[in-house]
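Missing here: one protein chain of the complex. Every other protein chain is in place.
Presenting subunit A:
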Amino acid sequence: MASAPRPERVPRLLAGCLPPYPPPPPTVGLLSMEQEETYLELYLDQCAAQDDLAPPRSPLFNPVVPYGMYILNASNPDTAFNSNPEVKETSGDFSSVDLSFLPDEVTQENKDQPVISSRHETEENSESQSLQSRLPSLSEQDIGLGLNSSSLSNSHSQLHPGDSDSVQPSPEKPNSDSLSLASITPMTPMTPVSECCGIVPQLQNIVSTVNLACKLDLKKIALHAKNAEYNPKRFAAVIMRIREPRTTALIFSSGKMVCTGAKSEEQSRLAARKYARVVQKLGFPARFLDFKIQNMVGSCDVRFPIRLEGLVLTHQQFSSYEPELFPGLIYRMVKPRIVLLIFVSGKVVLTGAKERSEIYEAFENIYPILKGFKKA
């Protein structure tokens, strides 16, 4: 019944450039396609073993392109090689690379399967080309690629200023100079270490939603799926749970689903995919549209007691503290828009974030304030 340990995915290209934070959950680095597929098989088989159901054969989940690579192609080609961790103008997804490497659908029902597969194939080809071309000299081509998103499939021609395809031919040269500077002086990474303390808030809960894009028969799901509850008199959704990642999902008849309880963005996505797979195996044409993280909760400990009364006096426009109602001070930070629960013990809960960086930023902001209200 206990799940077999997932194979450790050492992100080879990241090895030696690990960020100074608690390591993210075992995630995929930039493995080769064959390795990705092997891991996919292992992962799916383990899931199937857990679920006691046949392994999936749906085209929806065919790993035409490993998800991580697909995302790379679509958005930030210059961040393909995280061996240069300083150059991190990435979206939140790259703080730890995605474990669910299954292709995602980003548009509505109009997108047909063949369209998606062909798109994946072309991107797969250009990606593998550009991957090989990029391997030898990272730093130059890294930035060069970042400037010329259109010339993904060109290898060394990108750096020629006279290249008509290039979006910005002129800044290439000076940028390669500034790039060498950039590689020496690290830019602020996505998740900066607090300069005053080594305390990093830990994520405790992620709430996300996804649209399965088909009407669901909740009774059928409740009767056939394992670990499901359905009490329509009380709540109009099926409550399903899975062991790994340990999460709970609320599945509605409209096809929309809420996934809660995961400890990281990737786990939340992976869990949502597993639920979608369960629904799919029951015979519904489930898809995976518009996955979005709605809320992230983090917590940490500043390790000193705090004078909440003092804090509410000086920051009254942000704080509310009613010890008779609730023992914690509720601090509503404006930028980023995060709510913090601050307790006398020094424990802090941060919530309301859509991105991990907002949690970190909010804690960065509050820590000096809290230090000012340390109990003598």
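As a convention for this text, a residue touches a chain if its C-beta (ideal position, glycine included) is under 8 Å from a C-beta of that chain, and two chains touch if they have at least 3 such contacts; residues count from 1.
As a convention for this text, contacts and distances are computed from a predicted model.
From the set "Phospholipid-transporting ATPase", "Transketolase N-terminal domain-containing protein", "Transcription initiation factor IIA gamma chain" or "alanine--glyoxylate transaminase", the protein name that UniProt assigns to the chain left out of the figure is "Transcription initiation factor IIA gamma chain". Remark: the omitted chain is touched by one listed residue; of A:Val200, A:Val258, A:Ala286 or A:Leu329 this is A:Val258. Contact with the chain not shown here comes from a single listed residue; of A:Cys197, A:Ile239, A:Leu282 or A:Leu341, that residue is A:Ile239.
Checked against the full complex, the candidates A:Thr248, A:Ser299 or A:Ser345 give a single residue touching the omitted chain, namely A:Thr248.
Among the residues A:Leu203, A:Ala222 or A:Leu329, only A:Ala222 touches the chain that is left out of the figure. One chain of the complex is left out; on subunit A, the residues touching it are 1, 205, 207, 219, 222-223, 226-231, 234-235, 239, 241, 243, 246, 248, 250, 258, 260-261.
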